[in-house]
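Note that one protein chain is taken out, while the other chains of the complex remain in position.
As written, the chain order gives the labels A and B, with residue 1 at the start of each chain.
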Amino acid sequence: MTTHTEPPKAGFRLSQLIYDTRYRSITIQVVAVLLLGGAFYWLMGNTVENLRVQGKSFDLGFLSNRAGYDINQRLIDYDSNATHGRAALVGILNTLLVAVLGCILATVLGVIFGVLRLSKNWIVAKLATVYVEGFRNVPLLLWIIAIFAILTESTPEPRDFREDGPASMSLFGTIAITTRGIYVPRPIFGDGAPTLLAVFVLSVGAAIFLRRQSVARQAETGRPPMPVWQSILLVIAVTGLFFCLQGGVSATLFGLVQIGAVVSVALVAFGLQKPATAALGLDGAVAWTVGGLFAIAAAAAWQFGIAGTVWPAAQSALAIDTAFAPSVAWEFPTMGRFNFEGGVQLGNPLIALWIALSLYTGAFIAEIVRGGILAVSKGQSEAAFALGLRPSRTMSLVILPQALRVIIPPLISQFLNLTKNSSLAIAIGYMDVRSTLGGITVNQTGRELEGIVLVGLFYLTISLLIASSMNFFNNRVKLKER
Amino acid sequence: MSDTHARTISYVRSSMIAPSAPPTAQTGVVKWMRENLFSSALNAILSVAALYLIWTVVSGLVPWLYHSVWIAGSLTECREVLSVVAPLAEHGGGCFAVISERWMQLLFGFYRYDLYWRPISVFVLMFVAVAPILFADRLPRQMLWFSALYPFLATWLLWGGSFWLPILAILGFVVGAIAARLAGSVAGMAGAVAAGVIAAVGWWIYATPMISDSLHRMVAASNMAEQQEAAAATINTATDAIAAIEAQQAEVQERISDLEVRKNELLATLQVAEGEQVNVSPEQKDEFEHAVASLQGARFGLNALNRDVFLLQKQVTEARSLLSSIDSLPTWEADLPKLQADILAARAALPDSVRNMVAVEEVDPGTPADVIRALSLVIDAEQKAAQARAALPDDLLALESADDAPLGTDNDAVEALETVIAAEAAARQARAELPELVRNMMSVDEVDRGTPAADVSALSAVLAQETAAVSLQQNIDAAYQQIGRMGLEPVGSRDFGGFMLALIIGISGIVLSLPLGVLLALARQSDLPVVKYAAVAFIEVIRGVPLIVWLFTASLLLKYFLPKGTNMDLVLRVVVMVTLFSAAYIAEVVRGGLAALPKGQYEAADSLGLDYWKSMRLIILPQALKISIPGIVNTFIGLFKDTTLVGIIGLLDPLGLASAIRASTEWNGVYWELFIFIGVVFFVFCFSMGRYSLWLEHKLARGHR
Partner (left out) sequence: MKKSVLLGAVAVVGLTAAAASAATLDDVKARGKLNCGVSSGLTGFSQPDSNGVWQGFDVAVCRAIAAAVLGDPAAVEFIPLTTQVRFTALASGEIDILARNTTWTFSRDTDLKFDFIGVNYYDGQGFMVPKSLGVTSAKDLDGATVCIQTGTTTELNLSDFFRANNISYQPVPIETNAEAQQQYLAGACDVYTTDASGLAATRATFEAPGDHVLLPEIISKEPLGPVVRHGDNEWGDIAMWTLNALISAEEMGITSANVQELAAAPTNNPEVNRILGTEGELGAMIGLDNQWAVRAIAAGGNYGEIFERNIGENTPIGLARGLNAQWTEGGLLYSPPFR
């Protein structure tokens, strides 16, 4: 038996707006739009009204006024005569700096401690647990303040570095670790820098090429490919050697090249004389002597005849002087009246904030990493061991690639948290965007509405950017399910 | 058996040899260490490094903690005690005396000392309320009723007020439910929800204040005389008591000075002794410590007296303000109708142009003054030019250019003509530059003067009267609230502080944000694009901006977004912001829970013919929320830690209090001790919650398989 109902023919009735699922969703959405719009209109209306009553307006003009305050840590030129806008930019760059540094260090710490927590070494595992629990369960603000204080309490003051002072500089007198930060030599790039860069790029290219080739060869012959550390060593060796050759060593190089040239000319001459002596029927010691004399003559002719004219010409034609000029000169920090002068100062606020953010976020990342590793089923590592892989290779080839898929999404949100948490910088005097634009500028100009809205927009933009770029990456490593 | 035994060959052992002890390297501590600490070269290095690290931290920290001073009146005294007791300690010692003096403040803020039982009972009851949710399988479901009532009870206990306030607030839900049921039979699900919400909100906004006010009035009317007497009596007794205590205070003060003198004498002798490299004997140390302890004991005694005086003074203040309210009530009540009648009359008498306006800003400002001035300048210039032209010789009167002047006109006249023409041109130019509004006006009288000044001032007078009336009304209500209160003494949220404030903000943030977060999560999963994108936008905006910026929004910007004159309590503002903030995070947690449910559950719910809300309520959410509990607990831990940020906007959270404590001359300079105490308390709270969440995770994981 079938029931047959005619679809209702009647036209649209008003009650359909509520009872008919086709229309109901539209009704709900229209109501939602109206409510949201109403709320928005109400807030905006209030804001406009309140601003009018106070005789203010939403005006960003204050950004082009003179700031009047100084900032210690800055990546771009700034002084107190610059504008509030530039101060905000300095702050933005500082926020980005500490966020990028923090994300890198936090990941490193997180991975290390995440793996250590799973270590079979009892004491190390417990220590890692103490670290993770300690940082996860105490407010970040406390940690930032504490680490800042520890950094200053445990380092010598600059005045201790004077001649008769108790402190001395580390690393052969190049780096000074003080209560005010770490002073490192400042590199001043010379004429040779582009060549060095070129050599570096070339060596990287060569390393990649060799690695590719060896991988391809593995596919053909089964011979294990060149390990990655060898490629890296290659790059370091080549670039390092070239770096050493530059500057003070370029004269040596010049000498070496000359000696090489002389030797090769001599060898070539020695090789050339063979057919001649053979033709002359000479042999043995006589032939050697003749050949030697000939080679020496050729070398002398080369050295005093041709080289003297060719080499300088070649030198200037190839711009070898410039290329072999020192690529980097170092400006070393030296103790002045109050402070170290010269060099680059990595201020303690930056270092403390960096370390605190990294340690704090690292504790969370460690938990994520641990969870990710535990999420890979035990059979995977057993299978890897059964194949005879060493534990380190098991970790890098079998466990981590699978764990990464679990790790990356929460990792992204930890990076976001770190970036947002950097807004606590003001507690220790690191001038991030919250301290410059959202702090001193707002205080001095009374433009709290504009200032706070701008700061909020900045963080929002950064968060969305990080989230979307990391999501893109996440989609790439995601397990392709077929 | 025995038979076999009998025939056993003699060189076969008759019984098993006892297992010999394993080699020493394979037993006990050594084995454990070999397996757990030195299983490989890398592990050995790590172990040694770890041990070294532990040693560095412990060797620095333990002596400092060991030498710490717990009884002293100030940082200076701490140093004195240290210099006597442990003169050779390399790292000095902590001055935890600050904690033993101020720990109550760090826990409760400035909550009144005699009312500590209220926050404490709120805290204890919290466990009762939370238990049926956390341990749902072990406790009776009926206890959930208490959990539902708890928020109202807690609010009432913390802030105080008349006992009917929480009841009225709960009744709002009852009213809403009744309205929903009534409407549900007529208008279906959506209608029921709408009716319920409207009824409940209407109840809270209109009925509750009305009922509460009239209850206050009733009570006040019945016991005003008694209250008056009681207040007067309180003032008398309290004043007497204060006088009595003040006498004691003087006494104790004297004792303190004596003890201080004694302590200083002791210190002087001991320090001389040190200067001469003579060891301070243990007895002398004890004596000194004893002196400091008795001094501090006396100080505590004085402090207790001070506290009593403070409380009595508060009582007097309360009683005085009660009396003054009672005194002024008749006048206020007599004034109000008069004032209202005046206002009605004054408004009626207002000119038409402003009669219906409710703000001075609404009046028509008319043409701006500077425009009028410009116009009058132009008109002046034009008139002067016209006069000058009229004064010209007749034959030049109508000329527009000096070149047109007939030959033979004398130079002076031509010059005059030129001046006139220039003046006319300037005037024309000036007129062209006038704003369009007035460009064609020939007289200043033509401009729109706006509302006459007299009208405006009349209006503002009326408006001032109206504000006065509103404020009078508020005063009367407040007075009745004070007189007719039956219940707990009110405590302002300004007095909240320390860990109590952190817990209040954290817990109310989580509790309030749960429903909102669930709704947001559902909205984000919704098929309706508008709802979905609105939810996505809300969640991303909230999560994309640091909490500190939201807190600044609460403390600095909210006044721009709310209607003029609204003045919300700062703690309330912070709770609202924190609620919105954690709602976005909870939404993401719940979304994870929703996504983790197998699709079959949704399909099963659909196949049973359940509508959306029913399927969510009965099938999906119970499971999804259960999965999300660990995430929610973690969000709560994060939120609880983040409450340290409210110090930046002036609330006295533990860190804020720490800096307030350091501002006193006694404790200025104390640094680590306060941080360590705060950090340890935070750690205890968060760690135990984290353990609970882990335990739950394990339990749920087992239950799920």
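Remarks
Heads up, the rule we're going with is that a contact is a pair of C-beta atoms (placed from the backbone, for glycine too) under 8 Å apart; a residue touches a chain by one contact, two chains touch by 3 or more.
All figures in this text were calculated on a predicted structure; none of them were measured in a lab.
Only one of B:Arg217, B:Arg320, B:Arg428 or B:Lys626 touches the absent chain when the whole complex is considered: B:Arg320.
The residue from B:Phe38, B:Phe123, B:Trp204 or B:Phe687 that touches the chain not shown here is B:Trp204.
When the missing chain is restored to the complex, the residue among A:Leu51, A:Leu93, A:Val115 or A:Ala149 that touches it is A:Ala149. Here one chain is not drawn; of A:Ile71, A:Val184, A:Ala269 or A:Ile373, the residue touching it is A:Ile71. The chain not shown here is touched by just one of A:Cys103, A:Met226, A:Val442 or A:Ala467, and that residue is A:Val442. Touching the omitted chain from subunit B are residues 75-76, 79, 101-102, 105, 109-110, 113, 155-156, 159-161, 165, 168-169, 201, 204-206, 208-209, 212, 303, 306-307, 310, 313-314, 316-317, 320-321, 324-325, 467-468, 470-472, 474-475, 478-479, 490, 492-495, 552, 555-556, 559, 562-563, 565-572, 648-650, 652, 656, 658-665, 668-669, 671. Subunit A meets the missing chain through residues 54, 68-72, 80, 145, 148-149, 152-153, 157-159, 179-180, 336-339, 341, 347-349, 426-429, 431, 435, 439-440, 442-444, 446, 448.
By definition in this document, only the chains that are shown with their structure count from here on.
Averaged Cα coordinates give subunit A a centre that lies 38 Å from the centre of subunit B. Those residues of subunit A that touch subunit B in the complex are listed here as 18-19, 24-25, 28-29, 32-33, 36, 43, 46-47, 49-53, 116, 119-124, 127, 133-134, 136-142, 145-146, 149, 416, 420-421, 423-424, 434, 438, 448-449, 452-453, 455-456, 459-460, 462-464, 467. Put simply, subunit B touches subunit A in their complex at residues 32, 35-37, 39, 43, 46-47, 50-51, 53-54, 187-188, 190-191, 361, 527-531, 534, 540-541, 543-549, 552-553, 556-557, 559-564, 637, 641-642, 644-645, 655, 671-672, 675, 678-679, 682-683, 685-687, 690.
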